[in-house]
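All protein chains of the complex are present and in place, except for one that has been dropped.
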Amino acid sequence: MIMKKGYFGDFGGQFIPELLMPPLLELEEAMETILPSEEFQTRFINMLKENVGRPSAITYCPNLSKDLGLDLWLKREDLNHSGAHKINNTLGQGLLAKMMGKDVLLAETGAGMHGVATTVAAAMLDMKALIYMGATDIVRQAPNVGRMKLMGAEIVSVESGTKTLKDAINGALRRWLSDQETTHYCFGTAAGPHPFPTLVREFQQIISREARQQFMDRNDGNLPDMVVACVGGGSNAIGMFHHFIPDASVRLVGVEAAGTGEPGCDNSAPLNIGSDGILHGMKTKLLQTDEGQILPSHSVAPGLDYPGVGPEHAHLHATGRADYVTINDSQAINAFKVLSRREGIIPALESSHAVAYAIENKDKLQGKSVFICLSGRGDKDLGILDQIL
Amino acid sequence: MIMKKGYFGDFGGQFIPELLMPPLLELEEAMETILPSEEFQTRFINMLKENVGRPSAITYCPNLSKDLGLDLWLKREDLNHSGAHKINNTLGQGLLAKMMGKDVLLAETGAGMHGVATTVAAAMLDMKALIYMGATDIVRQAPNVGRMKLMGAEIVSVESGTKTLKDAINGALRRWLSDQETTHYCFGTAAGPHPFPTLVREFQQIISREARQQFMDRNDGNLPDMVVACVGGGSNAIGMFHHFIPDASVRLVGVEAAGTGEPGCDNSAPLNIGSDGILHGMKTKLLQTDEGQILPSHSVAPGLDYPGVGPEHAHLHATGRADYVTINDSQAINAFKVLSRREGIIPALESSHAVAYAIENKDKLQGKSVFICLSGRGDKDLGILDQIL
Amino acid sequence: MNSMQIKIEEATKQGKVGLIPFLPAGFPNREQFWKELEELDNAGAAVIEIGMPFSDPVADGPVVEKASLKCLDDGIDLAWIFDGLRKRKGQFKAALLLMGYLNPVYQYGLDTFAADCEEAGVSGLIVADLPYEESGFVKDALAPHGVSLVPLVGLNTSKERMKMYADGASGFCYFVSVLGTTGQRESLPARIKEKLVEAGEVFDIPIALGFGIKHPDQLTQFAGLMDAAVFGSALILHIQSGKSSAEFMEPWK
Partner (left out) sequence: MNSMQIKIEEATKQGKVGLIPFLPAGFPNREQFWKELEELDNAGAAVIEIGMPFSDPVADGPVVEKASLKCLDDGIDLAWIFDGLRKRKGQFKAALLLMGYLNPVYQYGLDTFAADCEEAGVSGLIVADLPYEESGFVKDALAPHGVSLVPLVGLNTSKERMKMYADGASGFCYFVSVLGTTGQRESLPARIKEKLVEAGEVFDIPIALGFGIKHPDQLTQFAGLMDAAVFGSALILHIQSGKSSAEFMEPWK
């Protein structure tokens, strides 16, 4: 699928300052030498098992399945240590960085989940965590800030631009530029300049490697009719899709955030309503003005609140292999409540977008098996809900 | 070991009003008929796997082991769905109750973890959750109250007595008395009247069944030198001890909460400084006055804040098979911070007591392998820490 | 024959219901308590039931609990109760019954407790958290001192269990009329009747109906099925509202 180095069809690339090319090239090299090494693989697989708690379970939802008239299955990334899929990636990158001789893990974070997961990886690997976070997000994600500080992270408040995730990425890229010798930039999603989209997918594909097998084991060897995941930057979705891509019978659905839902509202749905552009090192679909200025995004789910998307999704969208749909804030909040009440599982607001897809489209999905990636747990979102409800 | 029905040596029994005997006898009967049935066992094992995410991992702590000069291993009950060992018990009791034809799960809760776990079980099994919680605990454990409400629990604020866990138990017992026909009292720890200590141990013994095998698999068939768990009511500890009890070489250590730590301070260490007495349906060790009035307990860890202890621990204490020690609030808080920082694992304040034991006794434990039950995660405790620090 | 039974049967013989008022020891305060007892005695109580305060009264309703915890705060303990009773020994026409939870009695020492009962003129004990299965050692301690352990049964007690309690029981049988804790509740007369008939078949000692009884009218429907009535919450509320025990007893006479 990769046509030009670092490209997925028309999307991807390495649109970053020359001064960041050396660390990116160093990383590409580590991907070719260290990543496939037995030492790395052994340690990584052991960490996934011992520290993350993998394999994560798959769960059949008896009550909601009955309510909706379909078979609802969840891949439980929320059960991972630190509460989301993010840790698959941070442990992978952390270990790689450690073996590259770096001692600092630098990361951006929006919802705080990637910041927490990076901090966990740093603590575990006896490294330092340096987390860039928008000033606005620091306020709305206070519990995750508390967790990061407790685990020893240094948190840098980003005061520029919209003071959210995209500005945190800008800040972190700048910092990486200065500190590249000692520091690995542990990018949080399957986006950004090559090799990050490939590297992050490599660490997240474990989701579908497990999920596909687990589903077949529980369903007499049959595959699900549909696989659904929310799409922020796209890491949990690409992880959940990857091993299903060759299964032509399996419909892949990525769910973007429609924001409040009125026409013209701020949203986080670049695949649905954005256009081609270049941001954060990649050519992809973006929310932007005609002049190429990046638009502020919005979603009630902070982890989806990003105006871009990973280039592989832009490609899967262009080729039609995956469908990308939208779910708005109130549909997601409804799903958050429904899954909590009916199955005793509090999903992250991000993951609630994927669950909402099944709820909102139940009429079309009668009798189908729908397999959703529950990318994270919703404990972090209770404060947001309190404010809304 | 059981000498008289429901006794562990001198401890245990069924000291409850006659009007509660019928539901207790009904439960005893269900333990003999339903519990061993293939249907129950199959469904329960499947729930532990699919819904809880069992087996829970064991984790070696490389940094802390080095810092302390010993081999530190953790059994990761914090990775269970809903964040603690409590769910092993609530799913077991919930399923049993469902198969007994009950539709309400009634529970007391202190820290809120058992309340959350009961609510999860009720939601999953399409039952109603009715949670009794002391008015004081409702305030100090607000996030867990939010989780329970979200998942549809009815919460009853208990305004009597010390307005904490022991009063919530009183309240729940009263409610059970009224509603025994439709309602199962899902007791939260391996204490209370027979058959609860045995029933809860039956559901929690999975901890050591897994842990013992996992440890041997990772240590060339060797057993740990020491197994450590915090003791509130005693359910995680008895679960963690159970399959190690026949291993004479393994020292079992239960850690009680010493409270603030000055002589005469309120504490939660009935095995260490309490005396024989009768409360909540059992004969056990209690914190009490010479007149037999129950003393208020204290621990920074709300889940340990209880003036009694499960009768099997009183027996293991009397026979000397297990040692029971104390850790005070500030030692526990230190362990909370140390494990967070050095290993990227935020332990529950309850579990921090067990971790603190290894830290405080490192000199005596040089070179030993110490296997700690990490009974729950500490996200719930960040608010408490904020207030203290 | 235990004096509680004697007193209740005296009432029965007069075609009356035996009256068993309950007050927590030290209620409404240390001095007034003894005056209330006197008044209740004079008003014709067959048995006076005195509550021993306990920090965790799991079988009590909110009215009794609140009143007892107040007494506990005031420092009431078993020593105070026995002391007061010893001083007034022989002054009560009614039989005296102590009611409470096991732990305070257990800490006091069962043998001492039984001896002190005898010495203070107490003829019976109710332990709310002591079902048949655990009661052996308590009965054994009380027996040498002629103190009866009063059995408590209720709507959900099977006939077989009633028989267990009936075996060797003395004094009277306390029949709890609601499934729930003390305090005034709606009752289910049909079911109560049915179970009272059963209790009558099983027990050869008087049967007292308790929990939620406020007025004699409530009992007419159970005429012939019961011998005595226990009232606690209603009496406490009555006294709390500033009225006298004597006045409360009036309609019962």
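As written, the chain order gives the labels A, B and C, with residue 1 at the start of each chain.
One rule holds in what follows: a contact is a pair of C-beta atoms (placed from the backbone, for glycine too) under 8 Å apart; a residue touches a chain by one contact, two chains touch by 3 or more.
Everything numeric here is computed off the predicted structure, so don't read it as measured data.
**Q** Would you mind listing the shown chains in contact with the chain that isn't displayed?
**A** Output: missing chain touches A.
**Q** Among A:Q288, A:N328 or A:N361, single out the residue that touches the unshown chain.
**A** A:Q288
**Q** Among A:I16, A:V338 or A:A354, which residue is in touch with the absent chain?
**A** Of these options, the touching residue for the absent chain is A:I16.
**Q** Among A:Q180, A:Q214 or A:N236, which one is in touch with the chain left out?
**A** A:Q180
**Q** Determine and list the chain A residues touching the chain excluded from the picture.
**A** 5, 13-22, 160-161, 166-167, 169-170, 173-174, 177-178, 180, 277-281, 286, 288, 290-294
Rule of thumb we're sticking to: only the chains that are shown with their structure count from here on.
**Q** Closest chain to the protein CA centroid?
**A** B
**Q** Between chain B and chain C, what is the separation of their C-alpha centroids in Å?
**A** About 37 Å, centre to centre.
**Q** Rounded to the nearest whole Å, what is the centre-to-centre distance of chain A and chain C, using the mean of the C-alpha atoms as each centre?
**A** About 67 Å separates the centre of chain A from that of chain C.
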